[in-house]
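Shown here: the complex without one of its protein chains, the others still in place.
Here is chain A:
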């Protein structure tokens, strides 16, 4: 019985190969986009794991206080089961001294060159030893030096006890490094040391940023998958509707309800596995094409190391098949439920073309409002990246559900403007088609909204970024000398040849307990006062910075630590008032900017090799050539502004290559959704078209009207997707970016891009409708006449 029943069910696909193809294509493309993105993520994460040894040191969490931490606090924490290691830092004899405890600091966190031999031979016993870079000159009174490769210039590592003595910080600790998470029964930090604050390290920032990037990719992969599922849902729904008579007959002939449902589930499982396998193979191809760009992006933007090749992981293709099966189950759930509740004597005619009832529209509208409500609640009530994506998902899903309701209203209004019988029928028929084309149009809405939203976001970012580069890279040439002596010589040489020489000083430093960078600049120069991209500032910002009374911080630091104009920040030992905040799209790290004098006081030993040159543009080649000739400079020692901008923009463009590719693929899938919907329902349209043909409208005219209707529906869908896309762009720029990257960008509008996308969507819809229209125009009269002879 089961075999016979299964064959009867499967015979449907033999008679409807286009529908079968639709289902397989929909599911395969959905799975391909999803598993492609997952392959990229898996490969990137595997690369991070391989690099974990080198990343670990930077990724430790830190415990800090407003001032030095008493050594007793450290002892109390260790006794309470907190795996912490002490660090003391300070300046002595022109060096930045870093005191560590080699017994509690994990080996991978210890400076290069520090091994058991040094510990045994005096690293930890007075007078101790300083681990320094080769060639470092030590001031008198400091412990003897051990030179080692890999130690930063100007920095010296010592045992913590030795360092405390050298720095005069006996019994005091600058910060504690958390070498692992405390055991579950360890008392909370608030109980043992309430004065300490926990903060994550720079490595954690990179991890957070790469996580954000992968979450973005996953979200887009999921969006593409959802668009593909609309095709699957449509195909399965139609297949079930068309087989209502078969279901009824099988039931009437004695097949139990549960057996019927089991057979249908088995049929769907087989289809899902076949389509899933095709999808996984396609996903591998997509991932192979995209992964070099992803690797370049992660390297360029975050400094994360990812190999540009792809390996086939069992977990990945198994999860691809699983998502295909899961997607099919989701897409088929409604149809299976309806079949389970189908009365034995239910009408056998397909109901696909039944006029969409007011109740259905009301239910859809209600679900849309619910989704939009969830989105609003996530936006208003919660912070973080996950609520950001809930807002994004709720917005898109709500808009998609609302689309048929809006289109119904628009078409009803337009039908009132109809003047002739053909136009009256055209509008009424367009409205009548909505239930059948709704899913494909919803898929199109999602794809168009994503295109508009992401396009607006990327272009807004590009404009802001380009403007920011113009401001930040105001100097026409950037020069890096070999050493301070050469730098002095260069300044003398360049003095009469350029308009201004702007020293650029940089040092690594703790910014309110977290690692960051400090820059020293000539803050009173017009390059800064007129051009620097300040987004939040108090009065006399530049004069205060130039006088050494205040500092500027970058946007990432301001948002992460909630430090704005008027607050104070600890830069090493200095509690600096914040005079303003500047935008900074170049890196994830916190930065502060201070005047040159203040910088020299804070970091007297920081190199003085780098400076920017202001000069007329036409003089750039001449001055650059003269510099190179006079000082025999290497290629990386003189860089012109244009080259830096070119490199920066290149990194930027690569960042969005993957997103753009996914966008195009998603739009392609939506076009496919329209094509497959139109092909699948083409034969079911005949009962609607045959009477009109019989009454004197030619097949060619009907085909043209059908083509026009598809284009019209695409145009209306584009109209609906425009506000959704702009809202999506706003969410990406003002919510997701802030949470993921730490910066907020202004929303800008690009009507010309929309016009191009509008034209593309019309062309895509026309192409999708062309084949069904041609088939209609060539439908033989005998096929149309069958409508009048049989119940369909």
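Everything below uses one rule, namely that contacts are C-beta pairs under 8 Å (C-beta built on N, C-alpha and C of every residue); 3 or more make two chains touch, one makes a residue touch a chain; residues count from 1.
By definition in this document, contacts and distances are computed from a predicted model.
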Per UniProt, the name of the complex member that is left out, chosen from "NADH-quinone oxidoreductase subunit M", "Lipoprotein", "Acyl carrier protein" or "Putative ABC transporter ATP-binding protein": "Putative ABC transporter ATP-binding protein"
Contacting the left-out chain in the complete assembly, out of A:692, A:722, A:747 or A:770: A:692
Sole residue of A:421, A:566, A:621 or A:746 that reaches the chain not shown, by the stated touch rule: A:421
Interface residues of chain A (partner: the chain not displayed): 353-355, 420-422, 424-425, 428-429, 431-432, 687-688, 690-701, 781-782, 784-785, 787-789, 791
